[in-house]
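The structure appears below as structure tokens.
A single protein chain has been omitted from the complex, and every remaining protein chain is retained in its original position.
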Amino acid sequence: MSTLAELPGRMAADAVVMTYREAVTAAMDDALAADPAVLLLGEDVANEGGVFKTNAGLAEKYGERVINTPICENGFTGVALGMAVMGMRPIVEFMFADFLPSAGDALVNQLPKYRFMSGGQLAVPVTIRAISGGGGRFGTQHSATGESWFMAQPGMRVAAAGTPAAAYELLRAAILADDPVIVHEHKLLYVRKGPVRRGAVAAIGKASIERAGTDVTIVATLLMVERALQAAETLAAEGIDAEVIDLRWVHPLDLETVAASVGRTGRLIVAEEQWHDAGWGATLISRLAMAGVAMAVPPRNVSLPDETLIAYPPLLEDAILPSAERIAAAARASIRA
Amino acid sequence: MSTLAELPGRMAADAVVMTYREAVTAAMDDALAADPAVLLLGEDVANEGGVFKTNAGLAEKYGERVINTPICENGFTGVALGMAVMGMRPIVEFMFADFLPSAGDALVNQLPKYRFMSGGQLAVPVTIRAISGGGGRFGTQHSATGESWFMAQPGMRVAAAGTPAAAYELLRAAILADDPVIVHEHKLLYVRKGPVRRGAVAAIGKASIERAGTDVTIVATLLMVERALQAAETLAAEGIDAEVIDLRWVHPLDLETVAASVGRTGRLIVAEEQWHDAGWGATLISRLAMAGVAMAVPPRNVSLPDETLIAYPPLLEDAILPSAERIAAAARASIRA
Amino acid sequence: MSETDERRLAWYRRMLLIRVFEDKVQQLFMSGRIEGTTHLCQGQEAVSVGAIAAMGPQDVQTNTYRGHGEALALGMTPEVAMAELMGRSTGGSKGLGGSMHLIDTARGNIGANAIVGAGLPIAVGAAMAFKLRREPRVALTFVGDGATNIGTFHESLNMAAVWQAPVVFIVVNNLYGEYSPVRMTTPIDDLARRAEPYAMPGVIVDGQDVEAVHAATWEAVARARSGAGPSLLEMKTYRYRGHSRSDPAKYRPDGELEAWKARDPLVVLGTRLADEGLLPLEAQAALEADVTAEVEAAVARAESAPYLSMEEARRHVYAG
Partner (left out) sequence: MSETDERRLAWYRRMLLIRVFEDKVQQLFMSGRIEGTTHLCQGQEAVSVGAIAAMGPQDVQTNTYRGHGEALALGMTPEVAMAELMGRSTGGSKGLGGSMHLIDTARGNIGANAIVGAGLPIAVGAAMAFKLRREPRVALTFVGDGATNIGTFHESLNMAAVWQAPVVFIVVNNLYGEYSPVRMTTPIDDLARRAEPYAMPGVIVDGQDVEAVHAATWEAVARARSGAGPSLLEMKTYRYRGHSRSDPAKYRPDGELEAWKARDPLVVLGTRLADEGLLPLEAQAALEADVTAEVEAAVARAESAPYLSMEEARRHVYAG
């Protein structure tokens, strides 16, 4: 963590600057400290601060409340459900979001349906932390974001953190919620710094305008928030004033904030590190289209290219992941269309 | 199977009338007969014709090529992959589409990525048959369609059969394809009859116009095709001429056929037995919006209601599943908007 | 009468209630008075009643779609159970769950799952909650023979063993999955052997004898409560009906059903109670009449209850 002085730009008085990784750790630390029902479990979470070092010091501080599991995603997610219905508030770490499908049954048929099929007798306050994203040269089975995989499922809520503040606030909100929530973190963001207000809790379903602008709305999640902000800088130099929204929640979607922004700018770009089809970008565009939100030009998407898998060679991977340049180009094309 | 005489409307000379269930059986029968590499596996597939009786007579006819598995969806889907890379063409029956998430890893990280990560050394000709859909009073864990769950994943193809002909032709196409394909069948359609041309093979990614019309385009899959056709009859009586498209493939999507139809009608309704978000309907609407396809009025969706799970009471289930009335109402609203 | 004998009489009555209840459910589904499907447990009553009787008042369990027996054994009233099967708002889950989901948190029934194997890790999680909070509570989980082939079975037993969770795994070996006999999907006959790689006791139990079931479960529960870790109990039993409503169970060899009926759990205990003079055969018949009346009354009351409205139903998707 750094002092306030290091921070570029405005910052709330009670904020401190920390890395996204520190924000994740702080959120869990504060939640574990606040409520003895909070637990953390997952593969190697108690060893050396976890594989991505997001849990530094937690095992030492909270002892048996930080639980190493065997490798069995479906099983340990089911265990978390069992703990939750008996009054605990487990946080489950998925070392890679790519392993979420290994727990497909727990995530589709159990966590989101358990309250309903018990007629409201049982609550499932489980938080899933999914460490996601490409760019690590990990190849096609270790680079997914998976933000949209479970977003359609009523009973489940799905968030994605684009900044240290979001990482902290979304995790706190997820842990406090009496329903299951998946929170996506992006592995390339762990080293990024930003202001974080300890104790702040995200409002469920509320997006965050990270940069106000008047010419074009760019909606992004995870790493794409950073890239959208970079694109906005480039565009600003060209006289284009982009508004950048960190969507924060893909379920529920903050249609209101996006529609209001598009109402002002008349132009929409969605920037996502996933394929367009069946994604939150498509969902957003569809909902806006059905709502008849007027746009000056058709919306555009910057997504993983269609019918392409994440390839291992660095150059290919970099070309596949949406870049700030592609986002800027889409915004430019939107303006000039 | 029935004679030609029974068929209402036009029918190709070489078509025979059969039930959707018989069409599924016939497709597998013909494929098993044509190629000794074709296999069928799944839970109880060789016992009594399978739980939904879609495999009647196949075990008797093809012996050890029809394989009962233990209950282990992820495992037996992986087994199918292993068979496929060694030259077989397995068909895997999922007794309920709700169990697809149990095989989440195989369906997301293995089947669609195996060819790519081997640099094209290995082919994965696996067909997944997912018995899907609500209306059976089976409750919230046995009523999913799941058409959109894996549609975003490059390397995978996903189809859904709305008619007996589609059931036959899509299955034949899937079994012949050198890539993995999920084909959804709807359990309420098994008893429906229609013309089937044995030997016909669906073109991958091609939708089917089931009813030509000029006023409004209704795109549907599975049971919703039937309901859209019913809605079209109702609308016809009111002087509204609806075009009904059985999408047949949700990946790849036949944007061309839909866009051309919408180009003619200026109005679009998507009718789907799934939630809107992250679905094929949203995907379609988004792609049309981005392509700037002009519409007279905003598109509309008839989907499972947001934030609602399939409930067990018959009245509630019927109210949750999109009805012909809701489809007709959406079309009417679209015309009158 | 000794306390033990009072308990045995109560077990007989509870088993009889389950039998009569399931027979009635069968009739209601076969006649279409209830739509959909159901998974009946006639023949397995001793397992439900004997194992549940070994639970303490704070203990919990998970079970499956074939869970009517456990629900009633735990004390859910036939009316509440029947209302759930009829989808009525007076059902345990307000009718939202249905036949596969008789859940009753107040009585320790924290889940009836329609996904094979999904109840196991939930029980392990419940047990770990108890262990972490230093509560002397135990979780049980009922699971079929076919379910021992799915990954979550293995994952659950493994976690329970590593963590020494206070949980008891009850494998209800009724010889069939849906239409598959055990040896078509499983390489061994005695599923108690499945405990071996977890260094966990695996015990074969006569699932037709409620007293044997109770004794074995009692021991496993005591072991778990004492901190000595999980156990697996294999209950050898039989389901009289097909897998579900639509299954006539033609795959069964001739005579198999009859052989098992000769050791019907009601006959096994009933004969003992009659021989000991605790419950003569005429009293058994009278009891059956009683229980039948109780179930018929439950049906009548359940059937007159309302359904939830859509708006009410939707309130149970999220906490709010």
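As written, the chains take the letters A, B and C, and residue 1 is the first residue of each chain.
Here is the rule we go by: a residue touches a chain if its C-beta (ideal position, glycine included) is under 8 Å from a C-beta of that chain, and two chains touch if they have at least 3 such contacts.
Predicted, not measured: the structure shown is a model, and the values here were computed from it.
Relative to the complete complex, which of the depicted chains are touched by the chain excluded from display?
Taken over the complete structure, the missing chain's partners among displayed chains are A, B, C.
Going by the contact rule already stated, which one of B:Ala84, B:Ala97 or B:Ala130 would touch the omitted chain in the full complex?
In the full complex, the listed residue that touches the missing chain is B:Ala84.
For the chain left off this view, which of C:Val162, C:Leu175, C:Val203 or C:Ala222 is in contact with it?
From the options C:Val162, C:Leu175, C:Val203 or C:Ala222, the contact with the absent chain belongs to C:Val162.
Which of these, C:Ala53, C:Met100, C:Ile122 or C:Met200, touches the one chain of the complex that we don't see?
In the complete complex, the chain left out is touched by residue C:Met200.
In the complete complex, which positions of chain A touch the hidden chain?
43-44, 47-48, 51, 68-75, 98-99, 102, 136-142, 305, 307-309, 311-316, 319-320
Of the residues in chain C, which ones touch the absent chain?
Residues touching the hidden chain, for chain C, are 149-155, 158, 161-162, 184-188, 193-194, 196-200.
Can you list, in ascending order, the chain B residues touching the missing chain?
Residues in contact with the chain left out: 39, 64-65, 67, 69-70, 72, 74-88, 90, 105-106, 109-110, 114-123, 154-155, 177-179.
Here is the rule we use: only the chains that are shown with their structure count from here on.
Considering only mean CA positions as chain centres, point out the chain farthest from chain C.
When every chain centre is compared against chain C, the largest gap points to A.
Can you give the whole-Å distance between the Cα centres of chain B and chain C?
So the centroids are 37 Å from each other.
For chain A versus chain C, what separation do you get between their C-alpha means, in angstrom?
41
From the C-alpha centre of chain A to that of chain B, how far is it in Å?
About 32 Å, centre to centre.
Name the residues of chain B that each touch 2 or more other chains.
Residue numbers touching two or more other chains: 74, 98-99, 102, 139-141, 307-309, 311.
Name the residues of chain C that each touch 2 or more other chains.
Correct list: 95-97, 101, 113-115, 151, 317-318.
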